[in-house]
Each structure stands twice: as structure tokens, then as C-alpha cells.
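What you see is the complex with one protein chain gone and the rest in place.
All chains are identified by letter, namely A, B, C, D and E, in their written order; residue positions are counted from 1 within each chain.
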């Protein structure tokens, strides 16, 4: 029997949306007030979904304390109370939109070995969220 | 890399559940207090999910302001603070159950061009919600 | 030892904001889209706060089942799935704004005998709520 | 047109995590404070998703009152305000982890005849939830 | 300038409502399914409100880490994942109703020295909560 487990984590961080691939005016037009040079911030909610068979002896997919420790060291510790543009290497190269934050978190968590990473969801404000399930053939267009 | 974006919208409206295909007594039995001749109302929550590749320059699937403007003109403006049975043409022909409201919203939003409409979810009360992802071969039975 | 107990109830109803004391144009200006002639609706949340000493034998202020039965018969049964303007006598005389709904509910619940009614809070949409604690000398201006 | 309907139910219960297949020390290591001999408890939220075509006459997938009555008799009545280890037969054989609670609820609800059971989700604390969609070929490993 | 700070904590525990001051039948009548001999459980939410002047140098009422450490050692550590009737001495003498849990938590927290304890709120299920602000002259009736 295969189940899916989802668990919610939180971090607070600041960022600025500004793309090196766009001009000043284009940046302002595309990102609006998110382009403010001083940056701004959010409380991010990250929902991590993993799946696996239920262990017959323990009745569990994975021990939540193992998942917690992994997410803490790979995501919460490096992202919490940080300015993402300056303090996460990936975001010196890519704009820290919620889309890119979601992909970066997925890539960091896919190394978890106790269960299969299914999906990462990131909420920026409670009104919108982004989900990423990894690259699938035919879906990329880069 | 293909992601999914979900965004929540709200509108408040009233409706009455009464089907022209059922007799008076049958209407009362099927819809209970929702058949009240004077109607009643709800705060509806609509969650719209779209997907697409992440643009390399902007780091975004679609600009939220484009999605917001489209949902506002196609759904929120016509539905908010309205009596659905009388003020939305579709519901002079079909009962405005949450199922039919969900399908109608999906049909109005599938014309969005900046990303692919994946799913529309409508919550009527916080205790129940309906999801529609479009017609799929073999699923219809009309 | 005196404690306060709050309990949440819900009802769904429709209403129209239109005051007999204002002209047509004034009604449209003051109430905006809430003046729509067909009405519209909401899921209302009612929080009832009562207080009293803790009974030494039962360890309770009041039995929740007594409070539930009283609120059900006085408020939920008459208000749920109704068009407030037509189906609640009070609102044939007063506009069913959330302010007046809050006062009407308070007046109906002050007859509860098992504990002291302290306050009634009514939420119309999750973004705003109204609280009434009864008339206090010097506060009225009618 | 095929839609999915999700509805939320709640029950409060206590349990103790202790596996007959593990030694005393191993039980303490695996389950931590959930192994406390006196047990502990939670408010569980159960979300039941069913799907089906929309009936042309009623505009509904299924009558919510039929689904409510079924879930009430199969799950809420037997589980609510109970000590799961002692009062649900299944949990004298299996550890009442949220994984196993989720599977047990799914198995009880698959007998619903008015729509197709798609998924059962169980939240134990608001921070984590489990989803089960039934056994699928190739997914089991028992 | 005096402000009030509220902070939310959570614990999961089980209890049984049964009063030594009432007979068997009276216990069943008063507490209903909460009188189940095996007990049952909840996720409790505790909101602690303290007040004080804002320190001119730090801009804070009190350091949240001090409040967290105090609440953790006085309440969360002893109550979390416990069977309250057996594992908290106070509840061998008093029925662990939410009223009495609220008073017991208030009494444990009033020893906090960095700010003034104003109020303790305990939610048992999201639908009801209890608030205690300490004994006030004329309010007790024991």
C-alpha cells in the first residue's frame, strides 16, 4: 500500500525581483512594486509531499523526524531570515520568483532517501501557490 | 521546467436550487432548505490552477496581474454580489449547484491564453469543494 | 473563578442593503453593489461569548449542548438558508447590515439563562467582523 | 462532465503508537513521545473525495446528505471520542499511525455506492496529512 | 507605551471527563461521549497574552525566546502527548475540562517575570475556546 505524506514548513525571507535579462524599464513594468530596489519580504509556507509503501513493522512511510531534519538542513536553515538574492547562490543567477524558489527547493529535497519526493508547493501569501513535481519529458521548453 | 500556479479569488452571491426537470415535492426532497423560494447565499472561494513553462527572462509562468484581470472580467465582475439564478444567463437553463457553477467558471476561464488552465476548484462553505478539469473522453455520460 | 467561553456557529443567508430612509440614488451611493435589487449572500460566522463561574462538581461554566440548543433554535434555525429581508421580521423595519444582524442576534441570545451573555461577534466575509456587547449608558445616540 | 467533490469531517480520538513487531527500546526510539504508555490524542480532519458525472436533472454528483450519512455511520460514529487502540478492531492488529488510520478509513468508505471514492486525506495536526487512493498495481511491496 | 503581545502554542493530549462528585449515570448525562472510559484526545491551542511597556533600547515588550522557554518548560513539556487525568497532578483532583485546563495553565504562567500575564485562551477544537484572566474580586463563587 502506497501513501503520500505532506508536511508544512515555514520560513521568512526577503527578496527583490529584478532580472539581468531585462532593461530597467522592462523590470519595472514586469515586476511592479516587487522591483523596489530595497527589496521586501514574505512568510513562505513550503509543503513537501513524499510517498512510499507503509512499513509493516512501524506502520509509517518514513519517520517525520528524518524528513524534518533533512528539510531543516537543506532549506529552512539556509533560507530563513535571509535576503534570498544575496544569500542563496542560485539566486545570484536566477530571479528569486516563487516559481524559481519552488524549483530550487525541489532540487535540494530530491536527495531525500527515506521516501520518494513527489511535489513541492510554495505559498508566498496565502492567495497564491506554486507546485513543482520535477521535470517531465516534453514539458520543458528551455 | 513546467510548474503549476494556483490563485484564490472570492465572490459573494445568492442562489436557489430548483430544477425545472423535477416536480415541486421532488425539488424539496432533493435540495432541502436550499430549495427555499427566497434563495440564500454564500461566500464562494474560487481557486484557479494554470500551468506552463517558466520563462527564462522573467522567472515566471505568467504575470499574476494578467491572470487577475482575466478572472476579474470573466468571473468576479459578473458573479459578485449577484443572484445567480436571475443574473447569469447559464443559470436560467441549469440549476446553480456548486457543480454547475464550477463547470461554468471553468468554461469561461479556458479562453485564458498566457498559460494552460488546469483546474477550477470552488468552495461553497469551507467544508466542501468541487473540482473540474475539463471534459475527458469516457468521463461524460450525458 | 470566572471564565469566558466562546463558541462559533455558521449560517448561510442572502440579503439586500436598501434603506427606506434614503432615496434611490443615495441607496446606490451608500451601499454600492450591496444595493443590487436581486440581493446577494454570505456565509456568516457567529461567535457567541458567555461567562460564568466554573461549577465545582462538573468543572464547566455551562453545558455546551445547552448553549448549542439555544443558539440553534433562536438564531441558526430562523436565519440559515433564508433571505433575511423577507424572512426575519426585524429586517422588514431595519436594513440587514452586519451591524444590525449582530444587534438582533445579541438581543435574541440575551435570554440565555445558564451563563451571562458577554458579546456577539458576526463575520460576514473573513475580512471584517462586528462585535456588540449590549447597550451601555452613554454609548447610544439614537 | 465528471467532477470531483471533497468534503471535510472531524473526529477527536486518542491513540498510542506501539508495535508488537518491535522491542520496547525500538518502540521508544521509533515513536518517541507518541509511545507514551498512557496514550495521547488529536483532533483529526478527514477529507473524503468522490467523483462522478453530474446528474442532468439535479445538477449534482451525489447528494451531500447521502455521503454525510455514510461517513457518519462508517467512520465518525465508531472513531469519535474513542481510544483507537482498544475500540477499533483493526488497531488491535495494526499500529494506529495516521498512515494506517487513513487506509482503514479508505477501506470503510470504498463501499459508498452513489459516487466513486477517489481519495481519503487525514490530517493529524494541521502540519501534516496523509493521502491514500487505494492500492495500485506495482505500488504495493508487502 | 504599553502593548499586549499574544503568542500561540500547541500540544496534543488525551483526557476523560469524569467527576468524582457525580454518580455514574450523572457523569454519562453531563459529559456524554466525553465520559468514554477509554478517554479520547485533542490538539489544544494555547494563546498566551502578556503586556508591558516597550523597552526604549530594544523596541520590545519581552524577548519571545524568554516567553517560549518559560511556556515550554511549564506547560508544553508536561502536557504534550500526555494523558492529562493520569500525568498532571492537578487533574487527579479536578476534572480536566477545558475550563480547568485553562485555569491550570494560567496559574503556571503567572510566575513569568519579564512581562505581566494578562490572559490565557485555550481552544479545544477550533469551534470553542475558553479564556481566563485570573480571579477578580466578586467573580468567584466557590
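Here is the rule we use: contacts are C-beta pairs under 8 Å (C-beta built on N, C-alpha and C of every residue); 3 or more make two chains touch, one makes a residue touch a chain.
Every value quoted in this text rests on a predicted model; they were computed, and no experiment measured them.
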Among E:7, E:33 or E:110, which residue is in contact with the omitted chain in the full complex? E:7
With respect to the chain omitted from the figure, which of E:20, E:54 or E:69 is a touching residue? E:54
Contacting the left-out chain in the complete assembly, out of A:82, A:108 or A:121: A:82
In the complete complex, the non-displayed chain touches which residues of chain C? 17, 19, 21-22, 30, 32, 94-97, 99-100, 102-103, 126-132, 135-136, 139-142
For the chain that got dropped from the picture, name the residues of chain E it touches. 1-8, 53-54, 56-61, 63-65
Chain A positions in touch with the non-displayed chain are 10, 12-15, 33-34, 36, 38-43, 80-83, 86-87, 124-126
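Going forward, only the chains that are shown with their structure count from here on.
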The A-B interface: which of B-D, B-C or D-E repeats it, judged by over half of the contact pairs being the same residue numbers? B-D
Dist(centroid_CA(chain A), centroid_CA(chain C)) in Å evaluates to 43
Out of chain E, which residues touch more than one other chain, so two or more? 126
By the document's touch definition, which label belongs to this structure's chain graph: line, ring, star, complete, or other? other
